[in-house]
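This structure is in structure tokens; I'll ask about it shortly.
Shown here: the complex without one of its protein chains, the others still in place.
Residue numbering begins at 1 within each chain, and the chains themselves are lettered A, B, C and D in the order written.
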Amino acid sequence: MYLILLSILFPAAAGLFLLIRGRTPLSGEKGNTDRKTLLALTGCFLVITASLVFASLLTVKEGFTLFFLTKTLPIYFRIDGVGRLFSLLAVIVLPCAGFFSFAYMKHEERESRYYGFYLLVFGVLNGLCFAGNLITFYLFFELLTLSSMPLVLHSGSKEAVMAGLKYLFYSLCGAYAALFGIYFLYQNCDSLTFTTDGALRASAITQQGGFLLLTAFVMLLGFGVKAGMFPMHAWLPAAHPVAPAPASAVLSAVIVKAGVLAIIRVLAMFGKDFLRGTWVQSGWIILTLVTVFMGSLLAYREPVLKKRLAYSTVSQISYILFGLAVMDETSFTGALFHVLAHGFVKAALFLCAGAIIYKTGKTRVEEMRGIGKEMPLTMWCFTIASLGLIGIPPTGGFVSKWYLALGSLESGLPVFGVLGPVILLLSALLTAGYLLPLTIHGFFPGADYDYGSLQKKEPCKLMTVPVFILTFLSVLIGLFPNLVDGIIVMAAARR
Amino acid sequence: MTAFQIILMGLLIICAVSVSFSKNLLNAILIYMSFSLVMSMLWICLESPDLAITEAAVGAGITSVLFFVTLKKIHAIDASDPEAKEEKENE
Amino acid sequence: MNFICNIPFFSILLSLFSGTVCSVLSAKAAKIVNRVVILAVGLMSAILLLYLLSTGESFIYWMGHFPAPWGNEIRAGVLEAGMALFFCIIMYLSMAGGAHKLPGEVVESKHNLYYILVNLLLSSLLALVYTNDMFTAYVFVEINTISACGLIMIRQVGRTIEAAVRYMIMSLLGSGLLLFGLCIMYDLTGHLLMSNIKESVGLIVANGEYQIPLIVSVALMCTGLCIKSALFPFHAWLPDAYGYSTVSSAAILSSLVSKGYIFLLIKIIYRVIGFSVFNSTRMIDVLFVFGLMGMIFGSLSAIKENDVRRMIAFSSVAQIGYIYMGFGMGTQAGMVASIFHILSHAATKSLLFIAAIGLTDVSGGSRRFADLTGSAYRNKWAGVAFTAGSLSMVGVPLFSGFISKLLFAQAAVQVEGKMLASLIVLGISTVLNAVYFMKTVIRIYTATTETPYEGITFRHMKAYAVTLVFFILLNVILGVSSQPVVDMIGQGLAMFA
Amino acid sequence: MSRKKTAEEYEKTFAFRFFRWLSGEKDPYIGNVEMQPQKKYEPDHEAALRREKEHDAIMDKVYDTGHNRWLHLFHRLYQTTSVLFCLFLIALLLVTVSYLPANGTVTRPVNNEVSARYIEKGLEETGAVNIVAGMILDYRAFDTLGESHVLFVATITVLILLRLNKTEKDEAEVSDRRFEPKNDAILQVVATFLVPVIIIFGIYIILNGHLGPGGGFSGGAVIGAGLVLYLNAFGFKKTERFFTEKTYKWVCFFSLSFYCLAKSYSFYTGANHLHSVIPKGTPGAILSSGLILPLNIAVGLVVACTIYAFYAMFRKGGF
Partner (left out) sequence: MGPNLFANYGEAVSAILFCIGFTNLLLQTNLIKKIIGLNIMDSAIYLFLAEKGYITGRVAPIVADGVTSTESYINPIPSGLVLTGIVVSVSVTALMLSLTIRLYTRYHTLDLDEISTQLKREGK
């Protein structure tokens, strides 16, 4: 029990410590040592937190109540399958991106603030994954928005501030919409503790069925904002280009997944049987499919690399949401698998993009011709990760998309059962279309490329190693899906 | 007695309305003073001598004096209107 | 009679008497007397609260030698004692937090007058809380109004005097309506004591006689108190009054004075008219609609504002709208939510005012957002406190604001006809709150490369920082362990009946 | 057959706006929410002055009601609606009045056991011949305590507003006297006769408060009026010999303290059912009716001083 609490409070406290104590590193000798201590501290904190989380993932079995907010609303923590999965993702991606940013953030101002909030986000994410009921979850959901916003607007430029505000307002609006759903659930459930399948009272379903469906839809939309679902996706492409690359990686790989986690929880609260076959399901599937297709299309048209990746996130997250919306065992497995796969891949991609920007300063795709010659290692990782995102067999992406398509076909939904896989396939083609040219032009810049000006720009180890790890993991789960299957099955059983 | 009361009340309403429409502030205050006096008479009619005494001392006396002083102060600030000598209204 | 039962009487008389005493004391002594009195009253109220919680029954205290319908009475129950305690806490913290601004904004020779006003304000609030007699309530409402006016214009700049005039005009309209309604009520029932009036009102309703005068009287009293507590269309005086008076005054005014009137309204609803009779009048719908409008328009005006303190003041308009919306729901749950919101809003709003003054002080006294940029770095404590207050206003869990919104939503869900309207407006207003408060928070945490203003460290504002810490704690306590408070409110309302 | 549109034309189409929204490029905050990029602070006085001038110009334009027809119209509308509202209020109140119990009759709810007891037992329970005095100073003394503090707090606010410091005070006196003759002989002669009469009358009203109409407040007001007359006739110099701010402060303090403490004693004994040691005396005698006479005296002192203080404050901001 204390492990859970510690793994939430330690990083939060460490983050606050850095925020309060930290001052901007000065230039010169003193600044350098200051910076070194800061980095060492942050590194230690990250490692300690990660080990704490691992320890609690492995050892903690029972939930516990911290205190009661009101008589019937406890702050309750528990580690279940789904939480374990998401926590695993967070605990791998966050330290990687953290170490990456040690190199990346070298020339930015106010590093201590960045690391402070980074650690805060880590703590809050742990809380989010370990939350055992809806109110606790909502608490950490709000805190996540608030603590991750400073990462987005870190640079303090006008665009960054506007993007940060946009992120904040989109997320808050979504969260409030969801909050009203929570009020209704609170009225119609015996308790808000997460269950496996439906917590609604039978009487409520018969009496207020229509209203509850509306509530479910509003909650899905509200949490869908965080997951970048279609009508409210606009904050993602605005926030990503301005945020520092490691922050984008975290944002896209983990924080956006908080929305997915939320939707899984909501789905479990309402129960699949309650929602299956209703207009809510169809509406939701339509939204996800629109998002999948539209995201890919927009990514295809987008010239700025990070923005392209952001649209790609919009599209890929909706793969997961589609898998959830189908409400079929297989597709659910696929969705969970895609959470991991996409998390690793997208983090790797963003870190690669960050490395490119850091070393060459180029942000647009057409400028990146011949980049593979300059930074071969990075580009190789980029290529492999791209393949993962497209879903080419040896990678994790393939496995997840296979499950998704299979589940959708198995579910026997009238139109979407078939339409879904088709759109997924189309979108995968588009994904190939917007990611592979980068590799192709990167390695084969064409005859007119000026090889004379070419110079090796491979980044330092602090940058490449995290990228390697993430790429390797994305391939690993593709090669040995059974490794993850254990967790997934557990998650699927106790969702 | 009733007729007297009704006349007094009519006077009250007349006073109140003419306060609202009088252009000159001094006039307004004077009318308000008479309003208070009528009021105190009315209270005698209503068998409340305590109120009558108090109203006569306060409404017609003190309050009006304060109004006059205020008016005088205001004219003094303007230093333009020399007809502000009516502050000697007590009892 | 247990000796503890004397506490309400002691607290009122002590604060009243201390006002008189302060008039012959020097500024310094008056300050000490003021602090001691507030603390003593707070302590006594706490003891009384514990006593009442243990006995579980309210009691009546004769003010004189004569029993119920002949003499004055005061009455103490859980809710009253709790309110008194809470008012004392907020008042003490507000006074402590704003003490350092007083010498700069008020002439030295008038300091003791300021403390007289505060003492009398406290006594009038206590009397409003404890009284069981309508006419006593009216008299103390007047004391409350006049001393609040004094608190506004003690800092004598043009704006505050203008605001004081506007405040007085609105307040006097309100008092007039209240008194008129009270007179009609007296004519119908022949009583001035709350419990006796309630009996007679029950008879009147049962007989079906005098229906129209009854409704008109209720409407007049409600309108009067609404005007006095700055419900939406009557809020014109509020931004200037809160925005330009000295900071302790602003905190006290926004968190206590208007709340005193609202508490009186609650007493009238429960103890004079009767909850069910009140609900059967159309008055609650009117309150509901104006509450909703206040929530929206207050927030919209706050968004447009470019002066941080006026922004907070406009936010008060919105928050008072919340309280009236709770009344308008016409259920017990709505009432509990409103009362909780009174507490939560008082704790938060005074925190915001006091924190804002810290921020403006390190920005050369300017309240414009442009100058406030980065001020949270210059005064770290105020920055943190402002952020905490904003989070509470926005309704982030763990702060008191979340609980009150939760209670409102729960109450709204139970009311058939008004559910959708209240939930939607609650949502919109919350988002609007988020817009202007988070905007400010980002603004004060946007670092400036170069500022003309000096920062301030802990050493130079110990008392101020400690006050802020207490305020934040109060907020968090209300947000985390709300259940006992809500239970207490429920128990107190049950005692009202 | 598609027609190529120019960029400008395209920007106006719905499709463009739709795609802009779709791709998240549209920012609803720009221009709506105030948030500008960070600028370095540069003190620029000229710009500030210019801004101020422009601001003034704009304000002139907006608030020049003579030329601003819409504002004028709005004012008219506001006034009309207010008048209509007041007419409505009159109608409402008249309807209410018409439903009230009939005036002057014995059977109304107002004439119940409360007033009956005041009349029947008032004399014996309070010792006051004037039942009203007995009622406000004994039965309902808490109200009256509040009332005298209303007066007190009003004086305090007036002090806050109008009290001046030493130098300002002298100037104020000079400017105050500008328009009136000093030492008006007629006034002084009249005042010599009138002032003692007025003050004695006031004292009579106070002391007779429990026996007949009158009481502390009205008597105090009469005395105050006498003091004001004296002040007007003889000027501040004369009055300051016996009445200064200090006198006021202490008189007020002692009277109010006495009031507070006496009433506290009576409340305390009443509520705790203790025997009060204050004798009631024989009804009708001057020294009777327990605390009512001393309380009347205290109130009278406070009121007299307060009224004089009001006047002096209004005249020259101090005394």
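Assume a contact is a pair of C-beta atoms (placed from the backbone, for glycine too) under 8 Å apart; a residue touches a chain by one contact, two chains touch by 3 or more.
Fair warning: this is a prediction, and the values are worked out from it, not measured in the lab.
Asker: As a test of the contact rule: which chains in view would the missing one touch?
Answerer: Touch partners of the hidden chain, whole complex considered, are B, C, D.
Asker: Determine which one of D:V228, D:C260 or D:M313 touches the chain that has been left out.
Answerer: D:M313
Asker: Out of C:F10, C:Y51 or C:Y186, point to the residue that touches the absent chain in the complete complex.
Answerer: C:Y186
Asker: Which parts of subunit D face the unshown chain closely enough to count as touching?
Answerer: 52, 55-56, 59-60, 63, 79, 82-83, 86-87, 89-90, 93-106, 108, 110-111, 114-116, 118-124, 129-132, 135-136, 140, 143-144, 147-148, 150-151, 153-155, 157-158, 161-162, 212-213, 215, 217, 283, 310, 313-314
Asker: Contact with the hidden chain only, please: which subunit B residues?
Answerer: Spelled out for subunit B, the touching residues are 5-6, 9, 12-13, 16-17, 19-20, 25, 28-29, 32, 35-36, 39, 42-43, 46-51, 54-55, 58-59, 62-63, 66-67, 69-71, 73-74, 77-78.
Asker: By the contact criterion defined above, which parts of subunit C meet the unshown chain? Give residue numbers in ascending order.
Answerer: Against the left-out chain, subunit C lists 135, 139, 142, 146, 149, 153, 156, 158-159, 161-162, 164-166, 168-169, 172-173, 176, 179-180, 183, 186-187, 192, 212.
One rule holds in what follows: only the chains that are shown with their structure count from here on.
Asker: Report the inter-chain centroid distance for subunit C and subunit D in whole angstrom, where each centroid is the mean of the CA atoms.
Answerer: 21
Asker: Averaged over CA atoms, how far is the centre of subunit A from the centre of subunit D? Could you give it in whole Å?
Answerer: Those two chain centres are 63 Å apart.
Asker: Which residues of subunit B are in contact with two or more other chains?
Answerer: Subunit B, residues with two or more chain partners: not present.
Asker: What are the residues of subunit D that contact at least two other chains?
Answerer: 33, 35-36, 38
Asker: Can you name the residues of subunit C that touch subunit D in the complex?
Answerer: 1, 5-6, 9, 13, 16-17, 19-21, 23-24, 61-66, 69-72, 74, 107, 109-110, 113-114, 116-117, 120, 123-124, 127, 133, 135-136, 139-140, 142-143, 146-147, 149-150, 153-154, 156, 161, 184, 186-191, 200, 210-213, 216-217, 303, 306, 369-370, 373, 435, 439, 442-443, 446, 448-452
Asker: Would you pull the subunit B residues touching subunit D in the complex into a rising list?
Answerer: Checking each residue of subunit B against subunit D gives 48-50, 52-54, 57-58, 61-62, 65-66, 69-70, 72-73, 75-76, 79, 82, 84-85, 87-88, 90-91.
Asker: Which bits of subunit D are touching subunit C when the two form their complex?
Answerer: Within the complex, subunit D contacts subunit C at residues 33-36, 38, 40-41, 43, 92-93, 95-96, 99-101, 108-114, 117-118, 125, 138-143, 145-147, 149-150, 152-154, 156-157, 159-161, 163, 165, 249-250, 252-253, 256-257, 260-261, 264, 266-273, 276.
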